[in-house]
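Input: a single structure, listed below in structure tokens.
One protein chain omitted, others in place.
Lettered A and B in written order, each chain numbered from 1.
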Amino acid sequence: MMAGILLFITAPLLLSNWIIFVLAIALAKGIVVLGVVLLLRGGLISLGHGLYYAAGAYAVAFALNRWNIREALFLIPLSLLAGGGMAALTGLLLKRYRGIFFAMLSLAFSMILYTVLFKFYDVTGGTDGMRIPPVTILGIHPATENLRLFYYYLALILTIGVLYLGRRFTASPLGYLMQAVRYNEIRVEYMGTSVGRAIYFSYVFSGALGGLGGGLVAFNVGHVAPELAYWTASADFVFVAVLGGAGNVFAPFLGSIVFEFVKNYAFKFSPHTWQMTLGGILLLIIFFLPQGVWSLNEVIKRKVIQWQLSLKQ
Amino acid sequence: MAVILKTVSLHKNFGMVKAVDNINLSINGEEVVGIVGTNGSGKTTLLNLITGYLQPTSGEIRFRDNNITGLSPREVIGLGIARSFQIPQLYTGLTVLENMLIAVAARSGKSWDSWTPLNKNSWMEEALGILRQFGFENDARQAVANLPEGGRKLLDVALSFVLKPKLLLMDEPTSGVSGKEKFAVMDALLNTLKDAGVTIVFVEHDVEIVERYAERVLAFDNGRVIADGTVNVVLADNSVRQAVLGVE
Partner (left out) sequence: MDTVAIIVLDGIGFASWLFLISAGITFVFGVLRILNVAHGSIFALGAYMGAWLAAWFLGGQYPAWLSFPILIVAAVLVAVTVGPFIERVFLKRIYQEEEVIPLLTTFALFLILEDVVRLVWGIEPLFVDKPFSIMGQVRLAGISYAGYPFLLTGIAVLCAILLWLVINRTYFGRQVTSVIGDREISSAMGINVPRIDTFAFILGSFLAALGGAFTAPMISVEPGMGIEVIVFAFAVVGIGGLGSVGGAAIGCLLVGIARAAAVHLYPELELFVIYALMVFVLILRPQGFFGGIEVRRI
């Protein structure tokens, strides 16, 4: 794992600026996908995570443009709060639903935000969106040529932090409780524990992650638009969650990196087949690798062990 | 001993069917009560009513002087009643140990902890200890999905036992458990429970188990209690033998 971290820290020295840019976005989106995965572990599919993603992004946009707050150390917690706060509200209703109804209601909430962002031009800039000027860190303006690098390391640090928190969460009673909810709600209630509460807490955490990812992407891209709340954005997050697998906290980031690079290169290669490529990959995963790309890890390990055993004979 | 559980004119109708028909029970603290009756006689419905899974059509349920009619299962569990199921209710995608650890953490009131690892020492010790009592030493890491029927039943009972209740309701605790294991498990279970002063009510089809462990027996037929007394008296009663045991 340390090797992995070192790799990411030194990546900018070896790779081009554009790759660092894509990587930063992949990590930021990976944070959102982790939020989706946490809910998947509870058997809940969020088709509307774009809501928290856009909430975080637009909160940052408002702070920068309306209130002239440039400080990253303020904007980052703000995006967390925006996402988490939104989830605290919608979670009150959503915690009572399961399955396809949960999915549809979460979709509906995100589309409501979309319509508001889209139509209220005077407040939100409508389809033009809002610009994100460069931020400061502890009051210092990073030099323009270092901005990319700065945003990359910001995403990396936050990713590491989120990975740590996520790891602790999934190993904790609450983390296991989410899985318990998925397998047997009756038993959970008969342990004297509230299923609704478990879902609610996880949901708020998941929404906060969505907001954080949204804020980070806003920094990187320099622009926010209503599309962040559209159903296709939410669908992308679910796609990546399935791509990486829901087994552990690293998988969403692996999935996100694969997704962003495939998307970008497939688009460059042929602008009219990149969606098809992604669709094809998704089908392959569904039919051949249902545990996601991360499980390739396990498959390879098993094959290696088998091969080693066969050598000994 | 004081009355710990009382039902007053308890009725439950499903449309025209009287699943529970005017039950007036009084269970004393630390009693060991067996409930017998054919399928559909209302035994499981009674447990569902007491634990709040179903709402009565009319009547009252009192637990230690509290009116618990209409409370949810979660609230009833919180007051000190636990229950095991006819069809084991387990976390099917997890291992035996994980199931037990989640229950241990819940009992400690730490379900909302999102920081402490579930497998911390004190919880592990307790979980493994209980699993050993129920015969799971070698299978702790087994996936629940791989357990045989008897093992699933035992785990279900263990999960309710872990809550350290004042009243434990068990729905056919030994069904599916192999012959020799039945007695071993019931022996260990009842010894521990009686030491802790727990009141035990269990529904059983196995007459041997009832004879051996119950101090008092209630016989159910068509939603009513047709006999209530000591084991020998009830099991010798003709109407019980006809209705419940199918003896002419």
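Here, contacts are C-beta pairs under 8 Å (C-beta built on N, C-alpha and C of every residue); 3 or more make two chains touch, one makes a residue touch a chain.
Since the structure is predicted, the reported quantities are computational estimates derived from the model, not experimental observations.
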Shown chains touched by the chain that is not drawn here: A
Contact residue for the chain not shown (choose from A:Phe101, A:Tyr164 or A:Tyr265): A:Phe101
Among A:Tyr153, A:Trp231 or A:Phe261, residue touching the chain not depicted: A:Trp231
Hidden partner chain, touching residue among A:Ile25, A:Leu64, A:Met86 or A:Met111: A:Met111
Touch residues of chain A, complete complex, unshown partner: 40, 45, 93, 96-101, 103-105, 107-109, 111-112, 114-116, 118-120, 185, 195-196, 231-232, 235, 238-239, 242, 272-276, 278-280, 282-283, 286-287, 290
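Basically, only the chains that are shown with their structure count from here on.
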Centre-of-Cα separation between chain B and chain A, whole angstrom: 44
Residues of chain B defined as touching chain A within the complex: 51, 72-74, 77-78, 82-83, 89-94, 98, 101-103, 105-107, 110-119, 159-160, 163
Chain B contact footprint on chain A (complex, rising order): 168-169, 171-177, 179-180, 182-184, 186-187, 189-194, 197-198, 201, 205
